[in-house]
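One chain of protein is taken out of this complex; the other chains stay put.
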Amino acid sequence: MTSTESVVSRYESLNRSIPRIDSEDKVRGTLLYVTDIRLENALYAFTFRSKVAHGKINRIETEDAEKVNGVKAVLTYKDIPSLNGYGAIVPEIPVLAYDKVRYYGEPIALVAAESVEAGLEALSRIKVDITPLPVIRSIEEALDDNAPKIHEKGNIARHTIVKKGNVDKARASAYVVLERTYETPMQKHMYLEPEGGVAYIDENGTLNVIAGGQTPYRDKLQIARVLGISPDKIRVKNSPTGGAFGGKDDVTVQIHLALLAYKTKRPVRLTWSREESGIAGFHRTSSKIKLRTAAAKDGTLLSNEAAIYLDSGAYQSFGPTILDVSIETINGPYRVPNYYIDAYLVYTNNGLASAFRGFGAPESNFAIESMMNELADELKMDPIDLRLKNILRTGETGPFNNIIRHSEGLEEALKRAKEVFYRPDPSTPFARTGVGVAVAIKGVGFGTLPDFPTAAIEVVPEGKVRIMFSNVDYGQGINTGNAQLVAEKLQIPVSQIEVYHSDTKYSPDTGGSSASRSTFNAGNALLAACEKALSELRLEAASYFMTSSSSVTYRGGNFYYKDRSINIYELAKRLRSRGKSTFFEATYEVPRYPEPVEGTLEVPHMVYMYGVMVSKVEIDEMLGKIRPLEVDFIADIGNVINPAIAAGQIEGGVIQGLGYSLTEYYSYDKDGRPLNINYTTYIVPTAKDSPMINVEFVRTYEELGPFGAKGVGEIGIIPVGASISDAVADAIGKRPYRLPILPWDFI
Amino acid sequence: MSYESIIVYSPRSLAEALDILAQRREQIRPIAGGTDVMVMIKDGVLKEKELLNLSYVPELSYIKESDSSILIAVRQIGSPQIQNLGTIGGNLGTASPAGDSIPPLYVLNATVKLQKVGGSREVPIDKFFLGPRKTVREPDELITEIKIEKMEPGTYYFFQKLGLRSANAISIVSAAGSLLLQEGTVKYLRLALGAVAPTVIRAKDAEDAAKDQPLTEQLIDRIARLASEATRPITDIRGTAEYRRKATYGVVYEALYYIMKGMGKKVEYGVESGS
Partner (left out) sequence: MRVEVELAGPYIYQYGGRLHTVEVDEGAKVEDVLKKLGITERIYIVIIKNGKAAKLDDPLSEGDKLIVFPPVGGGA
């Protein structure tokens, strides 16, 4: 429903752009990020990496390295106590390579030493004998019949077909059928803080791993599997992390740190250099998507045929579920009665692909939204009208047999987009301008995968409410947003709330920060914990007033009975004095469809975010210069908890998407060596490259969400590629089919 | 990444600096702002194990005749952070073909003074560079002074760089020029191009073609074409050779077009003019 009353906060905590609760420490520079932590007596750790992108390991010699004065450990695969593997879906990524190397920079050995000098000296003395194998650098090469196999099972990590209706029949009756191939690049996250952290064994024998990450409880399980020990003996803390964007969702340094601390019994510090992060960190899957889409003369979509190929790199990590999101979003938010989706996840020797903001959606979005814009051209229709004609309406059955809970926000966003959809005047005699549009859809959370986030609150007699969840605040502002939700629920000021997050020692398992899920999942779990707290405190208040609990009212942190009142902290004191707990934990079951669509692991989702992006660009064809002038982004993210933080998420996503569209292309040379591994050669946009970005939110309310909220983290980046390339097409009359759109591609 | 120890000499006078240089010669690397050298140290590619820190040499820090046109060009270099540290001497010494202060120095007919214990010489800028990262500087010589010609009042000038982003981008193509017009006729044109050949180059054919000709669109097209033909670009991670050639045409064409339309920047001592 589009409601105006229910979105207004009753207690002045919601819908307000309060400053982030951690901003003072950040502004003062006093906040210690995980890679800033220095432990006394810590060893310096380094990673010995393969200089061959694909090869058979014959021998690893570490004797010379072990002899270096000050070196405390040189570890290879032989030193791994249990499972030599990790990976968010399938544990197939070797912790340390043993039989083969499959990408340049793959870790082969670890060194821990008393000094940096000793560590580097040891690194230089490790010798490996590797027989090189042919390097597979692209999806095409991987799928060639004669291609060498990267894994025993071949070069296809996953293949699935998802279909509905009869595409041949639909196509035969169509007025227009377009067949196009779209390509998107590998993208690096380029967080300001590279992967790193510390590990130590404390006086209780617990192995502490404090490292940049997104999902502490999953990290903990992945570490335990490798060490062969009980997860109970491990603590993982991920905060504060200096940027992640999906690149720290799977394990990076955590297992290496744990292994070194476990073996040496000493504190260990391991931080990747920028270049190491560039070589060995994760990146976004590159994609190649062939589409054949058919429409009737009035613009009604009849069928969509897609062949989706994602480059997973040397191993899978999140590849299988990334492929699912690509499948789910390839039909856009549209009524597509007939489709045939043939999807492949492919192995190459291109490093490690994994999660990146959008998780398969930006890849598919570039294809389907570019296709929609070209269909509008062919049909001589307004591109926004074409969308309005085809979007699924509230209550309709979607392409994956899912019921569309809400789409009125998308309709309103499209109508608003029409008002700003015009071509601006050029500013120089050499410039041409263009306007473009694209629509984004993305599910919130893990679709049909079971998800039971647990969170807790503790009412502290000293006048504070502690809230505890395991999602990581890596800059997106979830600590503030969740504090606002709890403040609203308990009707208390945000200043009375203290946040304990992303630490398996204090925070229950709420899952991680990914999939735009933290507000929805942690928020709902926290609200459930608040309900428990209020119910318990109400009983205590009733006993204090010597009346029945139904006669007691609650307002603004106080319980009232007649002319008497008592606040929640006094009640907490009473409970504590009798040895009762004031800690309340609750688990929320994320609503989901019972079964995934056949052939997928998690399609479809129940709750979707939407975004419409209109972009205006100016192009100097003589110089090959594309300048984004202005972006209007109209989003439906449900009720907006903190408008400034939410708008910041969208602006950040848009700028990251502009890099993806115009300057960023992570690439490898013919030997499989990454070429652009730092900020000098991997070109992320700066503030100076950013256009004016106007973010608007349509007022909607998702009943399943906490106070009507959905999610926001990923929606900003998704439509950028298609929207910008549509504007480029409008300006120069030539449609781009590949991202990024580089100067030498069009002059 | 290299943590090998590096010895840093920080002389307090030019004489002292030249002395150290005379003794250490190939073993020492002069460093001013360090915006390039520090990166080389981090990447482990700096061959010298000693640094000659020039930050505290008072004789190396003056501008005797300031020229506002140069300052305009310098603003497009790197970012404010780079500009605050980087020096023109360093930009010359490091000899990147994409060094952004170099094309303007070609246009200003700069000479570079190289000094050593007991002597000095002046080298014209177009004789100073031998190739990427190579100059005529001998190991015992220090760049101590850069002399530039003062432009005549009324001279048009320009500097334009193309990079993949607006700040902190290494140039894919850069061009600097100066041009004196008399009643619509080109008295002279000087045109220098960066990042399109092993060193910065002067587009002599283009300059010759412009002399004494009326500045028309036809002439601008011819100049831009000759400039483009003068390039010897490479394909690298930042751009293709073909693009560098085409963009050189574009950069030169647009700059001269604005001058023809009276919209170029003009030298007027004391004040800046133009749009």
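Miscellaneous remarks
Labels for the chains are A and B, by order of writing; each one numbers its residues from 1.
Assume a contact is a pair of C-beta atoms (placed from the backbone, for glycine too) under 8 Å apart; a residue touches a chain by one contact, two chains touch by 3 or more.
All values derive from a computational prediction rather than experimental measurement.
Looking at the complex as a whole, the chain kept out of the display touches A.
In the complete complex, the residue from A:360, A:399, A:638 or A:674 that touches the missing chain is A:360.
Considering the full assembly, A:325 is the residue among A:21, A:133 or A:325 that touches the omitted chain. When the missing chain is restored to the complex, the residue among A:53, A:108, A:198 or A:224 that touches it is A:224.
Only one residue in the set A:70, A:91, A:165 or A:599 touches the chain that does not appear here, and it is A:91. Set against the missing chain, the residues A:334, A:446 or A:668 yield one that touches it, A:446. Across the interface with the omitted chain, subunit A contributes residues 81-84, 88-91, 215, 217-218, 221-222, 224-225, 228-232, 249, 318, 321-322, 324-325, 355, 359-360, 442-443, 445-447, 449-450, 452, 509, 511-512, 514-516, 587, 601-602, 714.
As a convention for this text, only the chains that are shown with their structure count from here on.
Centre-to-centre separation of subunit A and subunit B, using mean CA positions: 43 Å. Subunit B meets subunit A in the complex at residues 1-3, 39, 43, 79, 162, 164-170, 172, 237-240, 242-243, 246-247, 249-251, 253-254, 257. Across the complex, subunit A meets subunit B through its residues 116-117, 120, 273, 275, 428-430, 620, 622-625, 662-663, 667, 675-676, 679-681, 683-686, 688-689, 743-744, 747.
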